[in-house]
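For subunit A:
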Amino acid sequence: MIFRTSSISAPKFALVALAALFLSCMSAAATRSDLTLGMVLEPSHLDPTAGAAAAIDEIVYANIFEGLTRIGPNGETEPALAASWEISTDQRSYVFHLHKGVKFHDGTAFDAGDVKFSLDRARAADSTNAQKGLFAAIDQVEVIDPATVKVTLKYPSGDFLYNMGWGDAVIVAPESAAANKEKPVGTGPFKFRNWAKGSQIVLVGNPDYWGEKPALDKATFRFIPDPAAATAALLAGDVQAFPSFPAPEAVPQFQADPRFQVVIGTTEGETILAENNARPPFDNPKVREAIAHAIDRKAVIDGAMFGFGTPIGSFFPPHHPAYVDLTGERKYDPELARKLLAEAGFPKGFRTTLKLPPPTYARRGGEIVAAQLRAVGIEAQIIPVEWAQWLDQVFKGRDYDLTIVSHTEPNDLDIFARDDYYFNYHNPAFKALIAQIAATTDDEKRNALYRRAQQILSDDAPVAFLMQFPKLGIWDAKLQGLWKNYPIQANDLTAAKWAD
Partner candidate 1 sequence: MLSYLLKRLAIGLVTLFVASLVVFAVLEVVPGDPARLMLGMGASEDAIAALRDQMGLNQPLALRYLSWAGHMLIGDFGRSYTYGVPVRELIAERIAVSLPLAVMALLLSMAVAIPVGLFSAARRGRASDMAVMGVTQLGVAIPNFWFALLLVYVFAVTLRLVPAGGFPGWSAGPGPAFQALILPALALALPQAAILARVTRSALIETLSEDYIRTARAKGLTRSAVLYRHALRNAMIPVLTILGLQFAFLLAGTIIIENVFYLPGLGRLVFQAITQRDLIVVEGLVMLLVATIILVNLVVDLLYAAVDPRLRSPR
Partner candidate 2 sequence: MALLEIERLSVSIGATSILRDVDMTLDRGMVHALVGESGSGKTMTALALMQLLPHGAAMNGHIRLAGKDIATASESEMCRLRGAEIGMVFQEPMTALNPVKTIGEQVAEGIRWHTGASRAEAEEQARAMLDRVGLPPARFPLDRYPHQLSGGQRQRVVIAIACALKPRLLIADEPTTALDVILQAQILDLLKSLVAENDMGLLLISHDLAVVADMADRITILRRGEVVESGETVRVLSAPADPYTRRFTQASLHMPDRPAPKAASGTPLLSVGNLTREYPGSRIELFSRAVPTRAVDNVSFEMAEGQSIALVGRSGCGKSTLARMVLALDRPTSGEIRLDGQRIDNLPDDDALRQARQKMQIVFQDPYGSFDPRQKAETLVAEPLHLLDRKPTPVERRERVATVLERVGLSPDDMDKYPHQFSGGQRQRLAIARAIITGPKLVVADEPVSALDVSIRARILDLFADLTGKLGLAWLFITHDLNVARAMAEHVIVMDEGRIVEQGRTDDVLQNPQSEAARALVAASPDLRLILSGKLREQG
């Protein structure tokens, strides 16, 4: 704990001294090897193969569990449990060579059988894996020998190695898989110690780790959903890092404070105003275009995110090599929006609803968007919903007009090609394009196709594109090795360490 003694007047000193005495033990150590991280959401359990919550990966990914491959700090696919692999020329069979001498945290050995078990389990009929689509291409998994696995695909997949790096594809042991929700057992550099529900989860260093041991020997993830409390906890030193800080309004305060470093990175979160393309008047392209022109992305970013976030003109992350800046295509132009509305048959605008899930970006952004729509004549009634309702009503039931949400999965451009997706957007040309991308393994060719896809979405305006969600990382100035970006939602602590 750090005190700015200069700000404390004399009479309060006794109290402060007392408080300092209580807490002195925490600041005494010379070089620390422990770290407390703040997280907004507490996961409901810790098994990444049985739940979609980003909060699970934010704790266990790369720390407790490892997959065949892993996704690195900049989104690159790297080897993990598989030291190397060979791909057949038809791109349909992969042979993975596994690291030897790897042990699970419960002492059982890791081998090819575990890989087969994990992949088969994930794609089984009764599997509760939230991302079964990742395994859709797999036809067969064979154990060649304890250190070699062969995976045969039904069709070539450019994303296969990348997909195997997701948290949902980590390798678990048959002995412990059933209990992973409560007591996760993986092969990673950290072991699960304990979980105080509603408060924190503690990991400790794994002395038997097969790879290079991390600098930290203890990591505590503390759950602080409230932005104000998050600010306070950082200021008080209760947490030393908040990799994804929830209160953009408080960031300038930390930027001005030399005790902290503020690292603004990127995420895979394309944040959009989704429109129900099947429901009038949003089935009318002119209405959708009008909405696209009615929105001032800068105001949304300034107002809801206090300036953090990158405006996007289509559904693609700006840090991706294939990104095209299309923000100029649908410019903020309320006059044009009104005109388009009139052309669509709504000269006086119309009334509609805007369902907002709980996160601040959605609620605040929604208020601004509603105000902007009101300015062109569209009266959008705000209906706040919980996530459970949002999933039920909006995502599954497609019972909505407008909603704001951030799509955080990496590489998820294909959602606009899905038939049953909640946008109700159907464009055969776009669908064909996505199919083509999936089957293309050459990077340059893929990127070209990606650019075309971006352009289609900008032209069709099935939804209004707002911004790429920023990663607001704030941590102690002496802390090093945390990820700047979120190519995948994870807090990989293998490289984290304290400077002296």
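Selection criteria: all candidates are chains of the complex that A comes from, given by their letters.
Please note the rule applied: a residue touches a chain if its C-beta (ideal position, glycine included) is under 8 Å from a C-beta of that chain, and two chains touch if they have at least 3 such contacts; residues count from 1.
As the structure is a prediction and not an experimental result, all values here were calculated from the model.
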| item | value |
| --- | --- |
| Numbered candidate touching subunit A, per complex, among 1 or 2 | 1 |
| Interface residues, subunit A side, partner candidate 1 - complex | 3-4, 7-8, 12, 15-16, 19, 22-23, 44-45, 51-53, 125-133, 181-182, 196-200, 222, 224-226, 228-229, 231-233, 235-236, 238, 358, 386-389, 391-393, 395-396, 407, 409 |
